[in-house]
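All protein chains but one are shown in place.
The first chain written gets the first letter, and so on, giving A, B and C; residue counts start at 1 in each chain.
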Amino acid sequence: MSRYFRARIKSNLPLNRNHRLLSLVNMERMKDPLPGQFYMLEVSKGNDPLLKRAFSLFRRTSEGFDILYRIQGKGTALLSEMKEKTELDVLGPLGSSYPAPVAGETPVIVAGGIGIASVYSLIEQVRGSAYLLYGAREKDDLFMLDELKAMAREFFISTDDGSHSVRGSVIDMLKGFLSERTSSEQNIVIYACGPRPVLKEVASMADAKGIRAHVSLEEHMACGIGACLGCVVKVKGQEQAGEGSSLYKRVCKEGPVFDAGEIEW
Amino acid sequence: MSRYFRARIKSNLPLNRNHRLLSLVNMERMKDPLPGQFYMLEVSKGNDPLLKRAFSLFRRTSEGFDILYRIQGKGTALLSEMKEKTELDVLGPLGSSYPAPVAGETPVIVAGGIGIASVYSLIEQVRGSAYLLYGAREKDDLFMLDELKAMAREFFISTDDGSHSVRGSVIDMLKGFLSERTSSEQNIVIYACGPRPVLKEVASMADAKGIRAHVSLEEHMACGIGACLGCVVKVKGQEQAGEGSSLYKRVCKEGPVFDAGEIEW
Amino acid sequence: MNLEVKIGKLILKNPVMTASGTFGYGQEYAEFIDLNRLGAVVVKGLSLLPKVGNPPPRIIETPAGMLNAIGLQNIGIEKFISEKVPFLLGFDTSVIVNFFGDSVEEYVKAAGRLSSVDGIHGLEMNISCPNKQAGWCIFGTDPKVTSQVVGAVRRETDLPLIVKLSPNVTDISLMARVAEEAGADALSLINTLTGMVIDIKKRRPVLGNLTGGLSGPAIRPVAVRMVYEVYKAVKIPIIGMGGIMSAGDALEFMIAGATAVAVGTANFIKPSSTVEILDGIVSYMEAEKLEEISSLTGAAHAG
Partner (left out) sequence: MNLEVKIGKLILKNPVMTASGTFGYGQEYAEFIDLNRLGAVVVKGLSLLPKVGNPPPRIIETPAGMLNAIGLQNIGIEKFISEKVPFLLGFDTSVIVNFFGDSVEEYVKAAGRLSSVDGIHGLEMNISCPNKQAGWCIFGTDPKVTSQVVGAVRRETDLPLIVKLSPNVTDISLMARVAEEAGADALSLINTLTGMVIDIKKRRPVLGNLTGGLSGPAIRPVAVRMVYEVYKAVKIPIIGMGGIMSAGDALEFMIAGATAVAVGTANFIKPSSTVEILDGIVSYMEAEKLEEISSLTGAAHAG
């Protein structure tokens, strides 16, 4: 049961022009992943691209796990061309996970764009109990709506261009939700994944309202296992010389899920 | 009608464990290739491998042309994985060709291993009139035997391990052929493609007997069009300072087919 | 949209040039692209007398790059003037002649001879000689010698004088300043990094010359860094090169501080690279609503 294993592509399904759903079959027993954790996937056999790419666990399957990804640059473009039966090197599951809500807490899950990939398995975990706020650029960039609807306590959707549901951002929805519900819902805890500006807004709203928020961050990564110190984010704290290493935390090891209040945005 | 065009893979047929027959369809009109000329094919979209790879015209087809290749390193390995409909950048036809035998000449065509790829279209051209000597490592590395047999005036085959026809090298066959036939056949002209040691032997035999020989050489190439001066071979001649550039000739431009007597082996 | 750039007193219609040694004498590529579209054609390095070059193998591919050890094979200045210049005169592009010598005297003589010829618009002095087997070529690595040879050539020619720097130095900014002070009108950087590949079966270096010059995308980050540094050190224009494969790569060099760019190894992979890069630069300027290409030069240093 190693965190370094080979997986076989079962399917690599186009969802729209630039999103794919990758189903991997583990060829060895793997460690059980937790919601919010991620994998490093090999995207080429050669030296260019060189590094593995990071992808969140989308969901566990009976034979392995699924990845939901967006074609971003050359690594993901190569991944999107990979055919069934192709074998890949995989590292994972890696990093921290979303702490499960404790009794009495009301989870509010916020997903911006491809951020849905990271929170989907959390939504599965807290099935029925979470409010779900999901925003994307346009109708075509919204995925798994039926499944999500079935799992959410309440489901709010927005698109930047208004092509589905409410026009606006996920932040607008969260603002509305919090101003409406903070009084009725007692112990709100936010889980969020999306572009950094969205997470920053989530953090400041949560801070203003005194709500706990768990956010999942991204940084360029080389090793994915805490060795290279390449993927750090600045955290609040003492900048005095010598106390140094506490100023940065590794997204791959202490993260990707951080307490929003901890990050120096 | 450009020598730089895109071609589509029609098929990429495995012939044995490490040889493939690639059929390309030109997507633009191309210049008619001559026997002995070659193409530079793109083998990757990325930066590694970086350079195009050189392959002889195997034969002209109605829609384009065929390449017969051996999987040698990473470029040819990538090529072998390419599927039908993949599009490739192609430069060619490039370089010199086998001069057609003139009236009264008897062509003797010598192919060692994958060297058959280069002389095949010459054999088609002189159909019926050429003696063909074809040697390979083993039975499995002999290709197109029926077609060749149908086109050769006489067909001699050898394998290093004796697994097909005579055990021995193509050089042994040529030695035997020449000692037997030089008196009966008046104007022998040799055409040869194969590993460099084979060609060197061909050259020295031809020289000893006063026979003309055309050999096709290989060198690492970058541009394929005479610009980089990377693919040179040493030719006989004046080494005095200043006369310099005549000491080397470019395999991609003055070659790949050279008069064997010209090469400094 | 204005694509013109100035290299000394020489005005190029656009910033896309070819890198010496990767474009032959221009002729080889005329079949594939319209040479009239190029900002400048920089030809293969020439010496007073023809040069034989190095024994093969001269080329070996490396990860995202290639090593070459051509050994500066060339037809010599006289043959170039009689056989190649007439061809180049037929095009509406600037012709820049890359040249080198084995001594200060040879450099000076070569520059003088080339300056007397119609149809040559600029000189690029190669002081790098990365393929010299016997240790280091001092012209490009010893500041005193660099100053001497550049100064001597400067006194000999009125043509725009571009000095091409070697990246195989500790302090590229120092070399740049020395060349500027000695009278260079512009700087080209970078030439190739010296490298080696060994055949583990034969247990010998692959190249006939043992070492060769590394070019291609592999070296681009080093080249961009050097352009960035040199931009801070000198006032004269920089021609940036090293692994430019796409318009985006060319723009990196300009933003780092280059006034023009030269495309080298990419020509081997795609003979149409230069014009595609030019087209891509134009698209970028449209998308970014830029009027003047020169406004990009050194933009990374602003603010």
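Just so it is clear, a contact is a pair of C-beta atoms (placed from the backbone, for glycine too) under 8 Å apart; a residue touches a chain by one contact, two chains touch by 3 or more.
Fair warning: this is a prediction, and the values are worked out from it, not measured in the lab.
Checked against the hidden chain, the listed residues A:L50, A:A100 or A:A150 yield one contact partner: A:L50.
Residue C:A218 is the one among C:A218, C:V234 or C:V263 that touches the chain not shown. If you put the hidden chain back, the residue from C:G65, C:P160, C:P237 or C:G264 that touches it is C:G65.
Residues of chain C that touch the chain left out of view are 62-65, 67, 136, 141, 168-171, 193-198, 200, 203-205, 210-212, 214, 216-222, 224-225, 228, 243, 248, 251-252, 255-256, 284, 296, 299-300, 302. The chain not displayed touches chain B at residues 47-48. Residues of chain A that touch the chain left out of view are 2-4, 42, 47-52, 89, 91, 219-234, 239, 241-245, 247-248.
As a working rule, only the chains that are shown with their structure count from here on.
Steps from chain A to chain B, minimised over paths through touching chains, total 1.
Of the two chain pairs examined here, B-C and A-C, it is B-C that is joined by more C-beta pairs in contact. When every chain is represented by the mean of its C-alpha atoms, the one lying closest to the mean of all protein C-alpha atoms is C.
Chain A and chain B have Cα centroids lying 55 Å from one another. Per-chain Cα centroids separate chain A from chain C by 46 Å.
With touch defined as above, residues shared between interfaces to two or more other chains in chain C number as follows: 63-64, 217. In chain B, the residues that reach two or more other chains under the touch definition are 47-49.
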